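Apart from one protein chain that is not included, each protein chain of the complex appears where it belongs.
So, subunit A:
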Amino acid sequence: MSEIKQDAAATNGNMAEEKDWAAAKAAFENLKSNKPRPPKPQYAVTIAVSSRALFNMVAERKIFQEDGMETYVAHQQEHESEPLKEGVAFPFVKALMNVNARLRKLYPDSEELFDIVLMTNNHAQVGVRLINSINHYDLSIERFCMTGGQSPIGYLKAYMTNLYLSTDSEKVTRAIDEGIAAATMFTQSTDTELSSTQLRVAFDGDAVLFSDESEVIVKQHGLDSFFEHEKQFENKPLAQGPLKCFLEALGKLQRKFYAKNERLDCPIRTYLVTARSAASSGARVLKTLRSWGLEIDEALFLAGAPKGPLLQKIRPHIFFDDQMFHIEGAKELGTISAHVPYGIGQKYHKGKLIEQPPKKE
């Protein structure tokens, strides 16, 4: 309101003010600081994590559920200076930071980096503890969205989020419905040592990188029709799945390393771990990836063998799959798994149709 008055009053003053703003903006942009500046969302690969995925807040969650909001907030404020313990997405985030460090060394002015946003339902009151924890671990998460109970979907879109990780499956499902790559994270039962120099991301094939069209055929018509169908349509690319764009983003960053001759030492490595059989249905998958211009470093066709032992050898920082059956198997052997609630696989558990209400097999 005051601006309108000013506009009407003194145009000269306005010009001067604008110049001030411009000067201030320029000064801000030119500020040299030791801490790296976060990249602009449209250039960066934005990864939104929830506070419960980044940190271990199991105890606090219990307080919230049993004793209510007020007690929860009070508890958090009391323990403000106590950093939270590492959560299930923590190794992944640390690995992303490591890749950023390498990227900054090779391309100091580029904005094509990983950008991590904390997207949490928590109240702003809890923010202090979160900030203290983040600083304790020396993570550089500068962007927060504390939605205080509101849905985060709108903010995810505003940040042009490439990947959303949460422990709340409802939010993840809603995000996927809106076209944002998302996955629900689960804690593994045992701890494995992960690489601190190389980010490793493992993907399932159908209903994660690709659409669930083939899975529909398997579930409804059986394995034989599936093989026939895949052979027939070998040269027709599959439709894309929810995490295709994230793989694309990873590939783009990988190429930046290859361009600087760092192919053998690339700090990003991608894996395809699919239950498909190679000779009967693998060609379509490989041809689809090629038609998308996506490279995947390692491809493992399991033809039905359990994924757990192989993932244990790969040691990914995160493994995306659409079927809970595989997630559970991976978890048991210490792999950090994330469930992508997409496609027809959700209606089945271990191959059998889930009756309403969903029963555990």
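Going forward, a residue touches a chain if its C-beta (ideal position, glycine included) is under 8 Å from a C-beta of that chain, and two chains touch if they have at least 3 such contacts; residues count from 1.
What we mean here is this: contacts and distances are computed from a predicted model.
**Q** For the chain that is missing from this picture, which UniProt protein name fits: "Alkyl transferase", "5'-nucleotidase, cytosolic IAa", "V-type proton ATPase subunit" or "WD repeat and HMG-box DNA-binding protein 1"?
**A** The correct option from "Alkyl transferase", "5'-nucleotidase, cytosolic IAa", "V-type proton ATPase subunit" or "WD repeat and HMG-box DNA-binding protein 1" is "5'-nucleotidase, cytosolic IAa", the UniProt name of the unshown chain.
**Q** For the chain that's not shown, point to the residue among A:97, A:160, A:299 or A:344 touching it.
**A** A:299
**Q** Which residue among A:139, A:245 or A:310 touches the omitted chain?
**A** Once the missing chain is taken into account, the touching residue is A:310.
**Q** I'm checking contacts with the chain that's been left out. Which of A:73, A:139, A:286 or A:344 qualifies?
**A** A:286
**Q** Spell out the interface residues on subunit A facing the chain that's missing from view.
**A** Touch set of subunit A with respect to the missing chain: 223-224, 227-228, 231-232, 234-235, 264, 272, 277-280, 282-283, 286-287, 289-290, 295-306, 309-310, 312-313.
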